[in-house]
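Every protein chain but one is kept in place in this view of the complex.
As written, the chain order gives the labels A, B and C, with residue 1 at the start of each chain.
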Amino acid sequence: PNELNANEKAAVRDIITDEPKAVQGSRQFHPEDTIIRTKHSVIGGDNFALMAGPCSVESQEHVLKMAAVAKASGATVLRGGAFKPRTSPYSFQGLGEDGLKFLRKAADEYNMDVLTEVMDDEHVKMVAKYTDIFQIGARNMQNFSLLKAVGKTNIPVMLKRGMSATVDDILNASEYIAAGGNHNIMITERGIRTFDNKYTRNTMDVGVVPVLQKLTHYPVIIDPSHAAGHTEFVTPLALAGTAAGASGLVVEIHDDPAHAFSDGAQALKPNEYKKMAEKALAIRDLMTGMDNQQAEAGR
Amino acid sequence: PNELNANEKAAVRDIITDEPKAVQGSRQFHPEDTIIRTKHSVIGGDNFALMAGPCSVESQEHVLKMAAVAKASGATVLRGGAFKPRTSPYSFQGLGEDGLKFLRKAADEYNMDVLTEVMDDEHVKMVAKYTDIFQIGARNMQNFSLLKAVGKTNIPVMLKRGMSATVDDILNASEYIAAGGNHNIMITERGIRTFDNKYTRNTMDVGVVPVLQKLTHYPVIIDPSHAAGHTEFVTPLALAGTAAGASGLVVEIHDDPAHAFSDGAQALKPNEYKKMAEKALAIRDLMTGMDNQQAEAGR
Amino acid sequence: PNELNANEKAAVRDIITDEPKAVQGSRQFHPEDTIIRTKHSVIGGDNFALMAGPCSVESQEHVLKMAAVAKASGATVLRGGAFKPRTSPYSFQGLGEDGLKFLRKAADEYNMDVLTEVMDDEHVKMVAKYTDIFQIGARNMQNFSLLKAVGKTNIPVMLKRGMSATVDDILNASEYIAAGGNHNIMITERGIRTFDNKYTRNTMDVGVVPVLQKLTHYPVIIDPSHAAGHTEFVTPLALAGTAAGASGLVVEIHDDPAHAFSDGAQALKPNEYKKMAEKALAIRDLMTGMDNQQAEAGR
Partner (left out) sequence: PNELNANEKAAVRDIITDEPKAVQGSRQFHPEDTIIRTKHSVIGGDNFALMAGPCSVESQEHVLKMAAVAKASGATVLRGGAFKPRTSPYSFQGLGEDGLKFLRKAADEYNMDVLTEVMDDEHVKMVAKYTDIFQIGARNMQNFSLLKAVGKTNIPVMLKRGMSATVDDILNASEYIAAGGNHNIMITERGIRTFDNKYTRNTMDVGVVPVLQKLTHYPVIIDPSHAAGHTEFVTPLALAGTAAGASGLVVEIHDDPAHAFSDGAQALKPNEYKKMAEKALAIRDLMTGMDNQQAEAGR
C-alpha cells in the first residue's frame, strides 16, 4: 500500500539526487576552458591568478598599504569587503559604499582589479560602479535572487562554494548566473563543513578542483584563508590547491592581524604572503613545465 | 615564530567557535517562552500547532482543496510556496504574486493563517500584503539582508535551519531578525546534510528540539517533509519531533503527489495526513498529561 | 584518453556506491520481523524492550543496585561494560572478567538478561560464558573479524551503528554476522557524527528507524544516551525514537553520575529513568492502539 508508482519513484529520485542541470556550465556544452579577462588579469586556461587583500576594507590608508603588499608579490586582483556577512548582527558589518571607494582608489593606484562581495540584489547596481569582479559569498551561494541579479550584468562573478554545497549544487547555482547571460564565472573552494573543525575552521576539499575542472569550463579558485581559519595553515592549503591545478588563489592579508577588523587570525602578514606567493608560482610553473615535457615525451 | 600572541589566540577562538551572540533570543535575556499569536493560531508555550499545505501553490482550485484537507485534520496554518527556491534555474519557480492571492483566498475561506516563503528583501513588502507568517527558507538562513528586512516588520517569521547550520548559527541568524525589533520568531528543523542521504533526503536532527528549547524562548517547529524526502518516512519523523517536544509541525500535503509541481514524492496524501495529525495530537496530549501527573507526584 | 571503459565504470560505481549486499538481512529474503527471544525478553515485532544499566560495571554492589532500578521501571535487559573501548589508552578500561561476573550475578538476582560489549574475537568465548546478548560497539562496527566470530555463536548480537556508517554499511556489517549463521541481530542507532556537536555529543538519526525497518527484518533499537551525551537531552531523544517506532531503548543509568567511572554526564538518575520509561511505554501503547484503530477503520 505504501509502494510508489513509477512517477512517484522518478520524483523521489529527482528530489534526492538533485542531478545537476547546469547545461551552459558543462564541458559537454562548452568544451574549452572559459577564460576571464579583466583590465589587469587573465583568469582560467593556462593562466594563474593571485588575488589578495584585507578581509574588511578598514580605511583608505590601510587598503592602499595592503594593495602595495599584494601587488609586490604578483597579485593582480585586490580583494576587500565593504559589506560583510557576519554571523552575528552585532559584529562589524563593513564600511559600505565608503569602503568601496577606498578599495577602488587603492586598486587604481596599483593597476589592480577590484574583487568585492555583493550581498543583496538591491546593491548590485551600486557595487557594480566600483568593482571589476563580484564576489558571491558562501552563505549566499543559493540566494537565487542575487544570482539572477548578477547574471544580468556583464561583470565577472566569483561564486564561493556554500559550506555544505555539493558539486551539483555549485553547478546549479552557477547556472542561475549563466542563465541570465553572464558566463564570466569562477568557482571558489573555501572549505566545507565537516565533523572536525577544532584545528581548522573548515575542511578544504581540494579534490573538488579536478572534479570541477572535469565537469565545467569555469576557472576554479582556491581560498585557503577561510578553509584554514588560522594563519599557520594557510600556506600549506594554498600550495595544495595550486598543486591540484587551481587557476588562482584568493588570500586574506593584513599587516597587523591582531587588530584586524575581521578574520585577523587567518590573515597572512606581508612577508608570509610573499613567501607563499613565490612558492605557489614556482609550483605552478613546475607543473606546467612538466605537463609540457610529459606531453612531448608521450608523442 | 609561528606562535600567536594572546590577541591572536582570542581572535582564532572567536573565528573557529563562532560563539552565539544572540542576546535577545536567549533564555537568560527572556526566560519565558515566546508565544506567537496570529489570527487563527497560538504558537509556543503549551500550545501545539499544525501547519500544512502544498509545496507549491498550483491553482486557486487546488489550494482551496488542500486548505480543506489541512483544516479538517486540525491545521490552523496553510502553507504554500509562490516563490520557489529551486536548485536549478530551469525548474518551476512558482506562480509569484498570483500564487499569493490564491493562497490568501484559500486561507480566508477556511479561517486559517497563511505561511509562505519570502526570498528577497525587495519582495518583503509585497508578500507582507498576503501572509500572516513569513517563511525564510533553509538556503536563505544566512541571507542577512533578508533577515534584516523581515526584522523590520511586525509579521511573525518562521526561520528554517540551513542545511549545515549549527545551533549557534541558527541563534545568530534569528538575532538578525530580533535586532530589528521583531521578536515573533519560530525556528524550524527541516533536516541537515550528513554523509548519508541515500534513503532520506536529509537527516532530521531531532535533538535540536530540546537543545534549542534550553537556549532560546522561541518556539521550535518540525518540518518532517523536507527531512524525509519520501512520503513513507514523513509520519515517523513527525511523531518523533512531537515526542521530543516540538511546538508544531509543518507538513507538505498533496492529493495527487505524482503530479505535484514540486516535491511530490514527500507529500502526504489527505488520508495519510489525517492519520499523522491524529497521532501527533494524541502524543502531544499524552505527554502534557504525563508531565502534569509527574509534576503533581513530585510535589 | 582518461575515459573509462564499461568495466572500469562498473567498478567505479561499485566502489563509490557500496551497494548493500546484505541478502540474508533484507526484507525481500525474509519478509517477517525477526523476533529475538532471550530468557527474560522478547525483542522485535510488536514487542518493546527496555534495556538499562551503568556505562561501566563498577562493583558488585553498585551493579546490583542499578539492576534493581532498571527492573523496577520495566527493563528486562541489564547493560553494563566490563571491557570499555575508551578513546584514550589512559582512561579506565573496565573491570574485565570480574565485571562480567558481577553483571551476571546482578542480572540473575533480578531475572534479567545480560547485555555487554565484546571488543575482540579472542574474548568471544569468554564473554559468551556470562552474557545473553553481545554488544558490538560503534567503533567496532566494521571489525570484520569480530563480526565473524560472534556470527559463529548462537548468542543474540546488538550491533551499534558506527559514527559515520551509512545505512548500507550497517546492513553489510550485519551480514557478516548472518553469514556465519547467527540471525539474532538487533541494530542500534546511537547518534552519528555531523558538523555540530557543541550541545549534543552526536546527532541522533531518528529517520534511520523507519528506513531500517523497511529494508531489514532485524529489530531497531535506540540508544539515546550516547546520542545526547548529556542527561537533560536523553529523555526527549528516547521518546523521539519510541515515537518513530523503535523496538526498544538501551539507556545508561547511574545513581551518582558525578562519580561514575565513565560517561557519567549522560546517565539518567533512577527517578529520571523511571519517568522516561513510563513515558516511552505510554507512547508505545498509544501508537499500537492507534495503529490497530486506524487499521480497523480502514477495513
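The rule we apply is simple: contacts are C-beta pairs under 8 Å (C-beta built on N, C-alpha and C of every residue); 3 or more make two chains touch, one makes a residue touch a chain.
All values reported here derive from a predicted model rather than from experimental measurement.
**Q** Determine which one of C:Q28, C:T87 or C:N154 touches the chain that has been left out.
**A** C:T87
**Q** In the full complex, which of A:S73, A:T87, A:S164 or A:T188 touches the chain missing from this view?
**A** Residue touching the absent chain, from the options given: A:S164.
**Q** Of B:T116, B:T153 or B:T194, which one is in contact with the hidden chain?
**A** B:T194
**Q** Which listed residue, A:A82, A:L100, A:A227 or A:L249, touches the chain dropped from view?
**A** Reading the full complex, the residue touching the unseen chain is A:A227.
**Q** List the residues of chain C that touch the chain left out of this view.
**A** On the side of chain C, residues 2, 4-5, 7-9, 11-12, 14-16, 18, 20-23, 85-91, 119-122, 139-140, 142-146, 148, 162-164, 168-169, 172, 175-176, 179, 193, 197-198, 201, 229-232, 257-260, 263-266 touch the unshown chain.
**Q** Residues on chain A that touch the omitted chain in the whole complex?
**A** Against the missing chain, chain A presents residues 164, 166-168, 192, 194-196, 198-200, 203-207, 209-211, 214-215, 227-228, 232-233, 236-237, 239-245, 275, 278-279, 282-283, 286-287, 290, 294.
**Q** Extract the touching residues of chain B with respect to the undisplayed chain.
**A** 164, 193-195, 197
Everything that follows uses one rule, which is that only the chains that are shown with their structure count from here on.
**Q** Nearest 5 degrees is plenty: how much rotation brings the CA atoms of chain A onto those of chain B?
**A** Value: 180 degrees, nearest 5.
**Q** Taking each chain's centre as the mean of its CA atoms, how far is chain B from chain C in angstrom?
**A** Centre separation, chain B to chain C: 32 Å.
**Q** Quick one: which residues in chain A touch 2 or more of the other chains?
**A** Correct list: 164, 193, 197.
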